[in-house]
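Here the complex is missing a single protein chain, while all its other protein chains stay put.
What follows is subunit A.
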Amino acid sequence: MSSRTAMATATPLIGERSDDGAIPGADALRVGVVQFPGSLDERDAQRAVTLSGARAVSLWHGDESLSDVDAVILPGGFSYGDYLRCGAIARFAPLMTAVVDAAKGGMPVLGICNGFQVLCESHLLPGALIRNDHQHFICRDQDLAMENVDTAWTRDYTSGETITIPLKNGEGGFVADPPTLDELEGEGRVVARYSGLNPNGSQRDIAGITNAAGNVVGLMPHPEHAVEAGFGTDSADGMRAGVDGQGFFTSVLRSLLV
């Protein structure tokens, strides 16, 4: 389990949060969360951003500008009802042109679950996500072994550390051809692997990957659902006390403030 201390242990309301442990300068940073038709987790992602100390900015898929945000999160859900393929239609949303350009320019972009699928369909990340090998939707607290902790979204973790965050997907099986998988592993671009149990048949237990530059990260499980004690994963500290997801949201702020 992570030994990270909670930033906001007493589930305070936004605005009443204690500034203990706040990252200096974070309040000047703007993290955009894109909403597509069928996105579900954008409010949770926004709250995770707010709890990390930055400003959460809601971005609309139909807009063409990123509104001066410093980083972008593509949240989980079922954009366009998962029609055709998960993420396939969201990829062509007007805002995605700006997201792809910004990502290529180095802006930190995190895709969670459906957001990971959108990043793969957009070719910002290699591979694809297919239906779980056991054919069932799965929802559980999932252990992950962190690997690449040099990305914009993972620098607050330790390589080899095990964290626990919720996982909930029907089409979370990561697949790519063997040369692509070898390249990802050879270049250290696996961000996290499933630990203890592979919940969806992902090849080589891959739960998350990054691009070569380390600014774009795709992750199938949901760190934004484990950022606030009382609403996180079950942990040694108590029911729903796990806040291992916080590191993704604090990492990006530290990356931007360097």
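In the analysis below, contacts are C-beta pairs under 8 Å (C-beta built on N, C-alpha and C of every residue); 3 or more make two chains touch, one makes a residue touch a chain; residues count from 1.
We take it that contacts and distances are computed from a predicted model.
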{"item": "Identity of the absent chain, which is to be given by its UniProt protein name, from \"Protein translocase subunit SecD\", \"Phosphoribosylformylglycinamidine synthase subunit PurS\", \"Carbon-monoxide dehydrogenase small subunit\" or \"RNA polymerase sigma factor\"", "value": "\"Phosphoribosylformylglycinamidine synthase subunit PurS\""}
{"item": "Contacting the left-out chain in the complete assembly, out of A:Arg30, A:Arg55, A:Lys104 or A:Arg131", "value": "A:Arg131"}
{"item": "Contact with the hidden chain (one of A:Ala56, A:Ala71 or A:Ala88)", "value": "A:Ala88"}
{"item": "Selected from A:Gly188, A:Gly201 or A:Gly230 as touching the chain missing from the view", "value": "A:Gly201"}
{"item": "Where the missing chain touches subunit A, by residue", "value": "84-85, 88-89, 92, 120-121, 126-128, 130-135, 173, 175-177, 201"}
